[in-house]
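One chain of protein is taken out of this complex; the other chains stay put.
This part shows chain A:
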Amino acid sequence: MFKKDISPGAKSKVKSSVQRTIRAKVLETYPLLEPYIEDILPKKEQLDLVKLPDRVSLYTLAQTPLFFQHMDDAILPHLTLVHQYPHAFHRLRIDRGAIRFVLSGATLMAPGLTSPGGRLPNDPNDTDGKYGTEELLPGTVVAIEAEGKETACMVGVLKMGTEEMKKAKKGQACEAGHYLGDGLWGLNLG
């Protein structure tokens, strides 16, 4: 979505009623964020809405980007947020070979997840249950981690259910939303 460098458009304040709906929506989508929601989206603080190209809107608190949304699609977390609260999101892991493709903005393909280095929910190699046991459906927002790395490298929306992925082992798995080093990552809000 943000392959090219982008420049922020108009910045406006978010109405407090809208702010409440955003908060409710975030909690609905990411229930695990509940204990920290006061840190992420404080009730009293003024959120800002920054318009980005292609009808993407980015919600920021002071200078920190928090969530972005394309039209009325799912609210996606900014990667800095994923780095701060990694356990609150559905996570998948890709193998080492796929990292460089992801970081140059490619759509994530299923083999990167199904190969030995990758992790899907219910993975036999996943001993500490980090990647959950629930199969995920298409349309779920996932944070993509990488083999041998601690921090997530991409946030996207699943195109294929994880169950299907395990069976088919090919095809597009996850639409590239926001990855490390893309336009949104490099966005200067100062």
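Throughout what follows, contacts are C-beta pairs under 8 Å (C-beta built on N, C-alpha and C of every residue); 3 or more make two chains touch, one makes a residue touch a chain; residues count from 1.
Keep in mind that, in the parts below, contacts and distances are computed from a predicted model.
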Among "Translation machinery-associated protein 22", "Probable cytosolic iron-sulfur protein assembly protein 1", "Brix domain-containing protein" or "Geranylgeranyl transferase type-2 subunit beta", the UniProt name of the subunit that does not appear here
"Translation machinery-associated protein 22"
Which of A:29, A:57 or A:84 touches the missing chain? It is A:84
Touching the absent chain when the full complex is considered, from A:43, A:130 or A:167:
A:130
Spell out, residue by residue, where the missing chain touches chain A.
36, 39, 80, 83-87, 95-97, 99-100, 103, 117, 128, 130, 147-151, 153, 180-181, 185-186
